[in-house]
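Note that one protein chain is taken out, while the other chains of the complex remain in position.
Let's look at chain A:
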Amino acid sequence: MLKNYIKIAFRVMLRQKFFTAISIFGISFTIMVFSIIASITAITFGNDAPNINRERTLYYRGFTVEGDQFRFSAPEPVFYDQVEKLANVETMGRYIAGQLTSFKNGKKTSIDVVFTDEKVWKIYKHDLLEGRTFTADEARGAQSIVVITESVKKHYFGDEKAVGQFLETTPRLRVIGVIKDFLHIGGVGPEAAQAFIPLNRYHFGANKNPIYSAIIVAKQQSDLPEIKQSLSKLINERYNPKKRNVELWANDVYERNDFGDYLAIMAVFIFFTMVIPALNLVGINIGRIAERRSEIGIRKAFGASSSVLAGQFIAESIIITLIGGLLGVLLTYACSGLVITHIVASNDDVIASNSVLIHWDVIMYAVLASLFFGLLSGAVPAWRMSRLHAVKALKNGNL
């Protein structure tokens, strides 16, 4: 019976090419928009690799003491040692973000880099494709070594092995490892870097007064407010003898990205992008099924009950939405590259990542959502038309 449904669904789709095209385009476009938005949300706020600890991470950038100048972070290593020793801190990584520039074949290329310590390899989960990452000793020893992403490797070394070769930047850096490209949107420091350089190597650069930021991973998400209080306390003790007001620049990922506003806007947007094609589909389905009154009469005459007929029309709707869903996935795949090029890359000179902005869980939910809407949009007209009186259907049919 399903084969028969599929056959007739395809014939009907071909017979009503215009409506089919509108319908399928509506579904696939909706899925694409929904998938890209949801993927961006997941990449920005989720706990997927490499950001496996994101929900319990505090991003510390510094503080301002009232009446004083803005002060990025605290320059003394001892301050960070104290933070790291707080009872509810699991680990802490320090970093300084920047860009390195090089020229290849006369073309300027920029790489988003981060000077960081070895903790970064524990806080984030990267897939190592070649070589190794740097150790605590190497990070402290300020060695001129670097771990790069696969797109940077591809840009400089093509398909050759990168480990042991040098990045012709200033300073010149020896590649010790290659990690898989990863997606980042609005990420800071290690979350947006294409090359990882030992922290102390920064002291040998032009800037002799390094400004650290820190990524503090709490033991539990619920520890974050307490860690913030402890940070304030430490700052007050060390840097605020006159007891003026202190503004702490430390936020978790949700505060950092105005999560609430973002969610509300996205929810409204997704609702409209899903509801409009769904309503359109209801209309199309009513018209599509109404044109087949005679078929309803024939099938009833030969033994189809109303429920079997409703099932047939719903199955047809699902077939159409499923085709739209699969096209939507392909469209998402095709368009995600554009999104990466135009949104994710920090500027035009930066090497484009070859990652694809696809979050498979999200796509699965998007396809399920489209099936749900397909079912919903098919069910109402199917139920109405399947209850059509057989004699009336045969009389008014126009086959």
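To be clear about the criterion, a contact is a pair of C-beta atoms (placed from the backbone, for glycine too) under 8 Å apart; a residue touches a chain by one contact, two chains touch by 3 or more; residues count from 1.
Everything that follows uses one rule, which is that contacts and distances are computed from a predicted model.
Think of the chain that is not pictured: of "Ferredoxin, 2Fe-2S", "Phenylalanine--tRNA ligase beta subunit", "MmoB/DmpM family protein" or "Putative ABC transport system ATP-binding protein", UniProt labels it "Putative ABC transport system ATP-binding protein". From the options A:A21, A:A301, A:L330 or A:L368, the residue with contact to the chain not on display is A:A301. Within the complete assembly, residues 1, 3-4, 7-8, 11-12, 15, 294-295, 297-308, 389-391, 394, 397, 399 of chain A touch the chain that is not shown.
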